[in-house]
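With one protein chain removed, the remaining protein chains of the complex are shown where they sit.
So that you can tell them apart, the chains are marked A, B and C in the order they are listed, and the count of residues begins at 1 in each.
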Amino acid sequence: MQTRIEVGILGATGMVGQHFIKFLQGHPWFDLKWLGASDRSAGKKYRDAMTWHLGVVPDSVADLVVEDCKPGNAPRLLFSAMDASVATEIERAFAAAGHVVVSNSRNHRMEADVPLLVPEINPDHLKLVPRQQRVRGWKGQIVTNPNCSTVVLTMGLGPLKQFGITKVIATTMQAVSGAGYPGVASMDILGNVVPFIGGEEEKMEQETQKILGEFRGDRVEPLAARVSAHCNRVPVVDGHTVTVSVELASKPAEADLRAAFDSFSGVPQQRELPSAPARPVIYMEEANRPQPRKDAERERGMAAFVGRLRACPVLDYKFVALGHNTVRGAAGAAVLNAELILSEGMLD
Amino acid sequence: MQTRIEVGILGATGMVGQHFIKFLQGHPWFDLKWLGASDRSAGKKYRDAMTWHLGVVPDSVADLVVEDCKPGNAPRLLFSAMDASVATEIERAFAAAGHVVVSNSRNHRMEADVPLLVPEINPDHLKLVPRQQRVRGWKGQIVTNPNCSTVVLTMGLGPLKQFGITKVIATTMQAVSGAGYPGVASMDILGNVVPFIGGEEEKMEQETQKILGEFRGDRVEPLAARVSAHCNRVPVVDGHTVTVSVELASKPAEADLRAAFDSFSGVPQQRELPSAPARPVIYMEEANRPQPRKDAERERGMAAFVGRLRACPVLDYKFVALGHNTVRGAAGAAVLNAELILSEGMLD
Amino acid sequence: MQTRIEVGILGATGMVGQHFIKFLQGHPWFDLKWLGASDRSAGKKYRDAMTWHLGVVPDSVADLVVEDCKPGNAPRLLFSAMDASVATEIERAFAAAGHVVVSNSRNHRMEADVPLLVPEINPDHLKLVPRQQRVRGWKGQIVTNPNCSTVVLTMGLGPLKQFGITKVIATTMQAVSGAGYPGVASMDILGNVVPFIGGEEEKMEQETQKILGEFRGDRVEPLAARVSAHCNRVPVVDGHTVTVSVELASKPAEADLRAAFDSFSGVPQQRELPSAPARPVIYMEEANRPQPRKDAERERGMAAFVGRLRACPVLDYKFVALGHNTVRGAAGAAVLNAELILSEGMLD
Partner (left out) sequence: MQTRIEVGILGATGMVGQHFIKFLQGHPWFDLKWLGASDRSAGKKYRDAMTWHLGVVPDSVADLVVEDCKPGNAPRLLFSAMDASVATEIERAFAAAGHVVVSNSRNHRMEADVPLLVPEINPDHLKLVPRQQRVRGWKGQIVTNPNCSTVVLTMGLGPLKQFGITKVIATTMQAVSGAGYPGVASMDILGNVVPFIGGEEEKMEQETQKILGEFRGDRVEPLAARVSAHCNRVPVVDGHTVTVSVELASKPAEADLRAAFDSFSGVPQQRELPSAPARPVIYMEEANRPQPRKDAERERGMAAFVGRLRACPVLDYKFVALGHNTVRGAAGAAVLNAELILSEGMLD
């Protein structure tokens, strides 16, 4: 990779936008040069346009002038951190104008011609893009990453896809950072569990089927597994923990699953994409791991951690999975998607 | 009830013992007059024999002299809060000597002739006692209550037993008070989840089958349901939260389950036992309830709270259950068992 | 007290209003019959006008229709839980119209003719009311209680006033419930300390001087002590903890201070006002007490707890004080003020 590519962020002032900025610091391929936000912020220096929540605002963006979220002088490659209330139209407008919109927003994830990617699992779903461009008449494109809890679940399930996943029951214990800022009120979560996150269970159930589905012809055939999610908020800052029970058609031995976790690798690892973890799934031997505060930030937050694999008396096996919700579950996921797109030559 | 009955506590200095003392304050039937503990504590005033962890040590016990845990001058009715490392022999010695040992310890729960009770669900399992006394040659008896997380799960399942429970997958989010004192290190749980509690999953799976089983002849036939538990510790002080997916043989409608929760009642309610909650299971309509910090202490900690009943894409239904682990899940459970025993005339 | 008095709440839908409603449940003198709130809520049933944050909304108010906050059919005695942004004009309007406004809002606290009361310390400051009525031409009156952290500090200092308080340095560790709802974002306070609470230090410094001041003629002469506050937010739900260093003119012995704490009592105790704690200040002997989670709710949240009295190398003595911020520091404080007013015959 000789030259760095200029990139921008749609929705740069919100919490997800800040995570993008933080994750892109020092990126070897992408040079963050453009920040888009709402009318209210446009025209201001970035440092004056928002309250920074992630330590200290990086010098490289502090004095950038925030732009209106309209196609024009924006770079071709854009990361979208837009709020769901506005993402639909804006992302479409940019894609129509020729931009590659790599979005963390939920709005287009489940559309039939939009790739919903976990690059280690379904990189071939990028093949939806030509259809998307053809049908919609776009020169650009929209590519999405999953919901933060879906990422953790699918990375735990990815290595097991070969065994024929037929049923999944998952319970999440999700960090507060997943709710943005101000997000969850401290009065609601200190010393407490909130057994509900609006829309989250539906997203986990549907997105998991799409990600683990097969690209056939010009469409993705969702995995025919039944997936059931129980989503909970717990007083953890970063890192979603998920307990998983799974039924597998081929009835593999426990050792087969362990081997599958340990050997799991994908296109991002083969191509040594800059944000790819050396091993996307790390199995921990300790009886009481993984744990969010101790493990989520390892491997720059880009790996999933799995542990406690054992027989399930109801389905076939059960285990626990963990991932960093704002990195692998959001900004880092989108950046890895963009690296995949670039490595495919789709930006040439 | 004319006269109050003298009772004692085996293992009075530990955390569970303290919960018994606290729960028995002002009890209308039971008069706490005897405190037993290890050699190390025997002979000391109670206030000098332990460090109290539950606010302020009650005056009524502060100056009681702690006794050795040997049968002799102890009252006939004893609550056991003994550590599992010593409970087996001591509880047996007291039962052999004619005492009614109402135990919170795990040691005898799964023995074939020992009742494992949730009084609203299986009060008839008390019929195991005559066999226990006959086979073991005891004048006394041992009666047990379940593990704290099992109580919450079985109270959530109890109303559904009528529909034929065949499969259960449960994930717990358990409070630190369940681990005693000092219990969980703050370095392990602040802002964290620990996805493992030693022995807990096995207890939940086995005890649930026994409690929901049928008394036939002189034995309990365990429920033939398959039960799978994922147990986690979360940074909550009191109250275990459990997500539950359940398969039901009779395929009832969701409204049937709601009616079952709402109308659930049992012997403790019929007999108006002093520690019985007016309604043992309280269904909450709010989308994000029950929650441990907001709900566990309601109804003096003796009710279970259930919410979020909905279809499960894998099994039939799913919901969330909550209960107070040191009250309904420990001391309060044993006291309610004793009240049931007394109401049966088994202490006459 | 033969008959109960009807009372109302200004600002009934907010968090402080909810604390008033909770605290007034079962009150022997006051019958809550009127709830006032903003235009937006007026006309709705209370249960539909707000989101309840304190467990389960009491039946006694759930179906009351919320009224506009304008004098008219409101009871004579009103508790004000109004937000500071609107309290000034509304409280004055009700006082002008003849209502006794017992306010928890900060707006009028420091006005020269408005009593700022801690009933055990300065009940005689109620003598400001005639001047207030004369000067402002009001038939009614406004009486206030201090900021929640000021209450804790002044109850710790009240017993020491006799020794001539000349300097005070206090550092608070304040609970999140003091910030209302949604209040402090969980992202800001989980596993964290925020060393700033807007306006809080100024309130603690000024209000303390007024409360500990002397009523002379028709005015309150503030205590000539210098007071310095450091205010911090910590991840605690209820209970403000304050470390205090104090200089005392008469140079009493440590035993004199202990005796002063232990014997402290006031008009609310003498008159056995319903919300008065038996002992307003409870000194705890344990080396590591008081603690908010273990002590704040004792004595129905109406006492202050003090401990760790020892010499201070810089000023004369130091100690730690604790009180329940939403009870003794807010709703309970106002209700005790109203009980004092009633016991003075000022409502006849």
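Just so we're on the same page, a residue touches a chain if its C-beta (ideal position, glycine included) is under 8 Å from a C-beta of that chain, and two chains touch if they have at least 3 such contacts.
Note that the coordinates shown come from a computational prediction; the quantities given were computed from them, not determined experimentally.
Between the chain not shown and the residues A:237, A:281, A:302 or A:335, the one that touches is A:237.
When the whole complex is considered, the residue among C:18, C:103, C:122 or C:245 that touches the unshown chain is C:245.
Although one chain is not drawn, the whole complex shows that of C:153, C:234, C:267 or C:336 it is C:234 that touches it. With the whole complex as reference, residues 167-169, 171, 173, 190-196, 198, 205, 226-228, 230, 232, 234-237, 241, 243, 245, 287-294, 307-308, 312-315, 318, 320 of subunit C touch the missing chain.
The omitted chain makes contact with subunit A at the following residues, 55-56, 190-191, 237, 293-295, 298.
Contacts to the hidden chain, counted on subunit B, fall at residues 53, 176-177, 181-191, 235-237.
We take it that only the chains that are shown with their structure count from here on.
Centre-to-centre separation of subunit A and subunit C, using mean CA positions: 48 Å. Shown for subunit B are the residues in touch with two or more other chains, namely 190-191, 237, 293-294.
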